[in-house]
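The structure under discussion appears below in the form of structure tokens.
Every protein chain of the complex appears in place save one, which is left out.
Take a look at subunit A:
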Amino acid sequence: MSKKTLIVIGNGMVGHHFIEQFVASSAASDYDILVFGEEKQLAYDRVHLSEYFAGSTHADLAMGTENWYAEQGIELHLNEPVTALNRDQRTLVTPKGEYHYDELVLATGSFPFVPPIEGREHPHCFVYRTLDDLDAIRASAKEGKSGVVVGGGLLGLEAANALRSLGLQAHVVEFAPRLMPVQLDADGGALLRHKIKELGVQVHTEKATTAIVAGENARLRMNFSDDSHLETDLIVFSAGIRPQDALARASDLDVGERGGIVVSDQCTTSDPHIHAIGECALWNQRIFGLVAPGYTMARTLSSVLNGDSDAAFTGADMSTKLKLLGVDVGSIGDAQGQTPGARNIRFNDEQTGHYRRMVVSEDGKTLLGAILVGDNSYYDTLLQYALNGIALPDNPEALILPVSQGGAPALGPDALPESASICSCHNVTKGDICCAIDAGSSDLAGVKAETKASTGCGGCTALLKSVVDNELEKRGVAVSKDLCEHFPYSRQDLFHLVKVNGIRSFRTLISQHGKGHGCDICKPVVGSILATCWNEHILTTDNVPLQDTNDTFMANMQKNGTYSIVPRIPGGEITPDKLIVLGEVAKEYDLYTKITGGQRVDLFGATLSELPEIWEKLIAAGFETGHAYGKSLRTVKSCVGSTWCRYGVQDSVGMAILLENRYKGLRAPHKVKMAVSGCTRECAEAQSKDFGVIATENGWNLYVCGNGGMRPRHADLFATDLSDDELICTIDRVVMFYVRTADRLQRTSVWMENLEGGLEYLKQVVLEDSLGICAELEEHMNGIVDTYQCEWKTAVEDPGKRKRFREFVNLPEQRDPVQQWTTERGQRRPVLESV
């Protein structure tokens, strides 16, 4: 039997989700699948669109890869809009040709509504929906000073924040008397307005724009119906969305009065071979402008096409929780209290800017809806009460009172029924999570991978974590991956938060995702993450207080408070002249001198104030910092290799120098050591290193995750006979994957032992690109190589940074009286009276 053809129009979030569901189903083998997308990019995470301004790229936001589509045998037509349907022949038309379908899925989403205001075609007027829109806004903002968002709804406020982040003075112009008229009530809206104003965004409510004309002091001027006006350099319209139903209209499918393609519970339109899902579909007179209901429709339709006669879309919850311009806002169920007989309980603290409202049923037993402004920590519990119809306690007000005023603690995960929905994007219940754990998932990451929970909008992250932790605990598994009392996250979570949200300071991170002011556990971890992500100098004002003393003063503190200095000697190769400089400097400052295990020279006993002078001399002689103080690459040890050794088959010294210069300075969860041996005799002991390279007749064998020291581990053979380029590319990927996913102070050896799937998994990720992240890993590594700076060079050249190296700031000549010396075996060593 020849295959039928299934075509999906629209490669947005829902269209992509449908494809994912469908190709995994049994019916997939009956169809050839084609996808048409109007945008030039592959489906991306529109929900997190604004992160594009914070540095995320399309690759970061993408929901899949073109490779993946190809592997599934799907014909992908991006940048090719469908312009017409011919339902009688079952064909569709694009600028490039005509295609036949047997089943057609419309996932065309929606388009931003631009009110018919005179002058709206002006080139500096935009909408906020696609990556292309954002590129255009960014370009326009470059030359501008101010920007207006028309529309004070959820998306409008997000757009206003984006304008602010582009350095513009942002304004919001809203037609209604308050912000977020759909989700909030008057009190909530007023409070939100106040908070947003405090953040420097101007809010203008009850303004109807009549015309946009050329401005006097800015590019544009908006005239309002009350005769007032506002000048601005650009305008973003965010006045609501309209379902993209043009194709359906033109081909006489049933559409709603106010737009939207009419669908049945099976997501099928008035033509039995045409289906519609996502924001373009009108179900029961309703359009769903959120991603979760669209995903549910996608799953329903996939089941329908698999012949499941029970599959039906039954509506969806429209509750939302978000942070708008840093202000928590939540809206649950019947937020406006429109259910007959509904009663309200309100908590309003103008002092702290917290507003909470509960809408309860007439009998006071169930929660119908809620509004939160200022603190979303109440959201999860309230949502669970509302969604699962859990009976309210006798004193329901306790659910929204601050704990100090008799408020109830959050609903523990134990109180939730098995059927409670935890992740609404992927329809994961508490029961599903328990199943995943019973089937072997042993941590949050495992449960996420297994159930997909929390991989949609991410709003359920905290709730999911508490359910998983609770279930694991019940099964006797010790959990808490919390870094410390300030951050309820693991290092890997923090890395992700920093990267994805473009966070560049400890302050921002802790205020948004932690509490308190930090400590000696979390500060260095975050310092290291910031360094890996953005590679700024570790002595910038923001970074200084984050570092361990060793990192702050870029030397290793010894037991009497003096420091040791280790200049970099790549591959252990050093010219006699440079060796002489080391000797001269050591002599001048009376430094105890010792050869290290990593083929370099350690100079002990320098005082704080001597450090910059000593480094000035070393730098003049061509030395660079050796990062012996940092959680970063230490040395690449090598044997002399084929240049001198009669057994050598490759130039191990040359390779060691290449590697050392490439990875120097990279900040990692812990120190990283490497070695290169010139033949299998392994004189450089490469197999006891994090990365060991051993020469072969044909190239290089790579060993990973070995360790010497306290807990020795033999490295695992990872890849064989690599060329120079292949070797570097492979190490790049493994190093970056380690940096991104390891825990605090976890050496590669322990990391590997804890990696689910172990060596095989790592091979898949790195050698087969199973996660589709290799390009990103390499790019990240290349970025770090390109921005390398010798920290000591930067420090000695900057008087501001040098100031830090004063032993006593008020008395430069004062020596530390505790530091006493004696001589042993011809060198100086400390005496320290025991205390």
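By definition in this document, a residue touches a chain if its C-beta (ideal position, glycine included) is under 8 Å from a C-beta of that chain, and two chains touch if they have at least 3 such contacts; residues count from 1.
We take it that contacts and distances are computed from a predicted model.
*Asks:* Which one, "Hydrogenase maturation factor HypA", "Nitrite reductase small subunit NirD", "CO/xanthine dehydrogenase Mo-binding subunit" or "NitT/TauT family transport system permease protein", is the UniProt name for the chain you do not see?
*Replies:* The record for the missing subunit names the protein "Nitrite reductase small subunit NirD".
*Asks:* Based on the whole complex, identify which of A:219, A:430, A:448 or A:523 touches the chain you can't see.
*Replies:* A:523
*Asks:* Identify the residue among A:142, A:559, A:646 or A:711 that touches the chain left out of the display.
*Replies:* Candidates A:142, A:559, A:646 or A:711; residue touching the omitted chain: A:559.
*Asks:* In the whole complex, what residues of subunit A lie against the chain that is missing from view?
*Replies:* So the residues of subunit A touching the unseen chain are 485-486, 516-520, 522-524, 541, 544-550, 552-553, 557, 559-561, 803-804, 806-811, 814, 816-818, 832-835.
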